[in-house]
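The complex appears here minus one protein chain, its other protein chains still in place.
And then chain A:
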Amino acid sequence: MSQPEYTKEKKVGEGTYAVVYLGTKQSTGRKIAVKEIKTSEFKDGLDMSAIREVKYLQEIQHENVIELVDIFLAYDNLNLVLEFLPSDLEKVIKDKSILFTPADIKSWMLMTLRGVHHCHRNFILHRDLKPNNLLISPDGQIKVADFGLARTFPSAQEILTSNVVTRWYRAPELLFGAKHYTSAVDIWSTGVIFAELMLRIPYLPGQTDVDQIEVTFRALGTPTDKDWPDVSFFPAYNKLQIYPPPSREELRRRFIAASENALNFMCGMLTMNPQKRWNAVQCLESDYFKEAPAPSDPSTIQIS
């Protein structure tokens, strides 16, 4: 075999179905990440998550979605060559030595929503948005990553699994076990991420799936048939404790630094009824992005 174009220099992470290495593209010297799919473990051939990742990343080229540089096969293993992204939003949120401003948060939200919007207009649901999957490039750009759970927009008849999205970022329709849902699940996750950025702690940290329902509705109110027709038909509904939605005053107190527009923006994304929840375009057009402060220039935001 000739000199490989991509080298793997050091292991930087391991997920459920892949090991990630830091490497170099030999011809250009560019730093890259190589995601090596653990093929041997799957008796059904190529793993579904790997197929999804390949399928969707191959389709999307956008400044705010991780770039798939190349794909190669070596020693019976599938390797995805990705742009190298040294940080992610989870790290930044957790690193208490990093200070960030409302303008920084706005910039991150703008970039995230642009990436999400691009997925949606390509008929792709991400289904696993969380700070850990929003990677950050050296120049501060947010990159939506990890398409292992993604899928195309379903047709009306298709039955979907509600067992998607990491628990804390799971939309109410998923908590109810809905068999049909839409891109609105990604918007909910984005809303929870926004809240987490403002609070700097997870906003809805359920301990278990059952607890997640409790935590979500205690914070945001239990949905009723009035604002979400037929929500009470979900089998899980009748066991619920009915909480009133938070008053504006309560929200203001919880999110001290948030402007009225910022609260509207958050509430738009965290609307219980998925049909009334804002879509990506509505989010991008919200007054929150138009009012001061302007979003920070990504390259100026401190990320480490």
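We adopt the following convention: a residue touches a chain if its C-beta (ideal position, glycine included) is under 8 Å from a C-beta of that chain, and two chains touch if they have at least 3 such contacts; residues count from 1.
Please note the rule applied: contacts and distances are computed from a predicted model.
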item	value
Absent chain [UniProt protein name; select from "Ras-related protein Rab-21", "ubiquitinyl hydrolase 1", "Cyclin-like domain-containing protein" or "SUMO-activating enzyme subunit"]	"Cyclin-like domain-containing protein"
Per the touch definition above, residue among A:Lys31, A:Lys55, A:Lys91 or A:Arg167 touching the missing chain	A:Lys55
Of A:Lys94, A:Arg121 or A:Lys276, the residue in touch with the unshown chain	A:Arg121
Among A:Gly29, A:Gly45 or A:Pro235, the residue in touch with the chain that has been omitted	A:Gly45
Sole residue of A:Lys10, A:Lys226 or A:Lys290 that reaches the chain not shown, by the stated touch rule	A:Lys290
Residues in chain A touching the chain absent from view	43-46, 48, 51-52, 54-56, 58-59, 61, 71, 73, 76, 78, 121-123, 151-152, 155, 158, 281, 284-285, 289-290
